[in-house]
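One structure is given here, and the rest of the page talks about it.
For this depiction, one protein chain was excluded, whereas all remaining protein chains were kept in their positions.
Naming follows writing order (A, B and C), and every chain is counted from residue 1.
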Amino acid sequence: MISSPDKKGIIARMSSFIYDNNGNIEHADQHIDSETNTFFMRIEWSLDGFNLVREDILPSLQPLIDEFNMQCSLHFSFMIPRVAIFVSKELHCLYDLLLKHQSGQLKCEIPLIISNHAEARQIADFFNIKFMEFPITADNKELQEKEEINIIKEEKIDLIVLARYMQILNGSFVREFPNRIINIHHSFLPAFAGKNPYRKAYEKGVKVIGATSHYVTEDLDKGPIIEQDTVRISHRDSLNDLVRKGEDIEKIVLGRAVRWHLERKILVYNNKTVIFD
Amino acid sequence: MISSPDKKGIIARMSSFIYDNNGNIEHADQHIDSETNTFFMRIEWSLDGFNLVREDILPSLQPLIDEFNMQCSLHFSFMIPRVAIFVSKELHCLYDLLLKHQSGQLKCEIPLIISNHAEARQIADFFNIKFMEFPITADNKELQEKEEINIIKEEKIDLIVLARYMQILNGSFVREFPNRIINIHHSFLPAFAGKNPYRKAYEKGVKVIGATSHYVTEDLDKGPIIEQDTVRISHRDSLNDLVRKGEDIEKIVLGRAVRWHLERKILVYNNKTVIFD
Amino acid sequence: MISSPDKKGIIARMSSFIYDNNGNIEHADQHIDSETNTFFMRIEWSLDGFNLVREDILPSLQPLIDEFNMQCSLHFSFMIPRVAIFVSKELHCLYDLLLKHQSGQLKCEIPLIISNHAEARQIADFFNIKFMEFPITADNKELQEKEEINIIKEEKIDLIVLARYMQILNGSFVREFPNRIINIHHSFLPAFAGKNPYRKAYEKGVKVIGATSHYVTEDLDKGPIIEQDTVRISHRDSLNDLVRKGEDIEKIVLGRAVRWHLERKILVYNNKTVIFD
Partner (left out) sequence: MISSPDKKGIIARMSSFIYDNNGNIEHADQHIDSETNTFFMRIEWSLDGFNLVREDILPSLQPLIDEFNMQCSLHFSFMIPRVAIFVSKELHCLYDLLLKHQSGQLKCEIPLIISNHAEARQIADFFNIKFMEFPITADNKELQEKEEINIIKEEKIDLIVLARYMQILNGSFVREFPNRIINIHHSFLPAFAGKNPYRKAYEKGVKVIGATSHYVTEDLDKGPIIEQDTVRISHRDSLNDLVRKGEDIEKIVLGRAVRWHLERKILVYNNKTVIFD
């Protein structure tokens, strides 16, 4: 994935680089942000018969990267990302991710579930996943998070998914994993940020509720939005009905965000996301 | 339409009142707000063969109203409401209302269009509707609004629709017409209240935009929400694309709100709305 | 729940019957089919302090039933319905129902899972539900279904849910349980009835796919529709993507249909459904 100040010839030069080295482009997608005149590109090509060995690709690209002043990241599809799921007492998103993983929709390993409560242990056992409980209090939070960071590093985790994890992570934790923590917030952000979004929506009398998945930054509920969706409600819906209807949307929205991240389809720019096709 | 502290027997007593006077109930809908234990009912019955003349209905109901401590309003379907439309330079909502009126979807008369600009005059002429231009400046606003109030009263207007009217009405105007001014706001409230909601949505990087119709109160963009809807956008959509996609939603959302109001299906309670079926 | 040729006074008489016996109406909803002039009503009232014992209610209503020529059914909310789930190899709908049941969204017991394959056994075990495998061939189908009918009766099952059960039930089976078998079909019926709806949708090049839950009748995929929903697709979506997107919709649509049935909110009429609020 590439971002660059928009410049004539970048598609030609990149695609020729691949072609000249006998690569076959399987997917390519471009986007130009017309406000900042920035160019974004994602190219996926097959290494079958490619002239360069893996470790030579980036060095060989360096002249192009310099010439076009690109931000460039390179991923190999045989590297299966490792995911840790954080969860509290609400288990529907956790279940949904595990089932989507089981059915092959999420190309990753899920070696670790972390929780500040015990509720998810039984599920973790059923799915044969290591479960670690870190109860959080105001006093032990920093210490516990340090411990969590250590384990995440030991386990070589690539992506952390907050699947209804009801603790606010400290800045020190968030800074360790930039654009590598995905949260699901149970409202249509920027409306109803923070606690109890369903209650706030109920009291406001909105006619549509939503869910938002986003990368976690130090600003609570303000990180780059990856995906959102909404569902209609009416005056007949009680607060419980909102929760029930919302859960279906949360699962869908979080599932999409995690899948796109794993497929390397998300590029963060300017606190917004480009989602390549 | 009735609201009342929930009390046993209210449906039986109201429906018996109508039946005993030889009325035929054509529609009835109830709702109980479980948080405040308030009962809401809308009953529509035919006056064919009804034993009471119109002016006797409310007095005859008075004992029931007192007993159940009801809020009660009575409307006759042969009274066609009169609507004034306020508009500025964006004409899509105005056009849509006029076309829906023309095709019989909105049971009302539309004798008056008021604008702070001249753009809508030609349309008003084509549809044979009186058009009045009231240019608004900081200095003349209060005076002009007084004039508008006078005309609205002269014209016996029942409902004012702000169809993308880009002026904030003074409190003195709003207080004259409680629950009788419907606005369309081009965002999913409470997100992006105030000016330039599409630009704010664009800059925030949301993946869904919306529109909200609500009754106007003195708190800007905070009146009871009548209807909302949303549409998906992506990073590919420019600000202009948001405007274009939003316009289709604005028309639909405003059209529904106006129709429901005209059909007496909206009951305002606690700064929220009950929309009867 | 009541259906009746529309007749003056029916709401008054029914609600008075309840009120006169000291019942408190908690929900009431009516509908008039204007084409056939048929009246439908659902009334839910509390038996706290009600003057009649349960077995006397229907006999006491009999004069009203006769007078208005009503179809009338009476249910008690303390009677928890018993549900059997039929499933084949695709397990996402089964999982979803079990999780919604576990979280309290479905007020029922689920004592039995029946399958023509072995895949669901492990899940059944995890959720402590009796699992029975009935492999089906052209030869043994009638016999196996007879066996299934016996077990369903022994287990006093009130509702059968076909959660992606890929066998067509014989008429003899279907006739045993009128309006008591709910199926999920993975298309927007009446489009793409029968086998392989996702492949048919893919080949047709539609831009929206859907799912339909309906009561099973002897006409394949033609029973009364309970609920439908749709999701957008594009030319970029492969057949696998359609399956993946469709699964989320199937779960939602089936979950709603089962919940409404359990809450006694569905009335079948003229091969269509009335869904009371």
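To be clear about the criterion, contacts are C-beta pairs under 8 Å (C-beta built on N, C-alpha and C of every residue); 3 or more make two chains touch, one makes a residue touch a chain.
Keep in mind that this is a model prediction, so the values were computed, not measured.
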Given C:I10, C:A120, C:L159 or C:V206, the one touching the chain that is not displayed:
C:V206
Who touches the missing chain here, B:E109, B:E155, B:E176 or B:D277?
B:D277
Per the definition of touch given earlier, which of C:N22, C:Q71, C:N179 or C:T230 contacts the omitted chain?
C:T230
Could you list which residues of subunit B touch the chain missing from the display?
92, 95, 99, 103, 105, 126, 236, 244, 248, 251-252, 255, 277
Had the left-out chain been drawn, it would touch subunit C at residues 31, 33-34, 188-192, 204-208, 210, 224-230, 234-236, 238, 270-275
Residue list for subunit A contacting the dropped chain reads 8-9, 11-13, 15-16, 18-20, 22-30, 32, 232, 277
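As a working rule, only the chains that are shown with their structure count from here on.
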Same-site or different-site touching of subunit B by its copy subunit C, using the half cut
same
Chain centres from averaged Cα atoms put subunit A and subunit B apart, in whole Å, by 41
So, in whole Å, the Cα centroid of subunit B is separated from that of subunit C by 37
Please set out, as single numbers or ranges, the residues of subunit C touching at least two other chains.
277
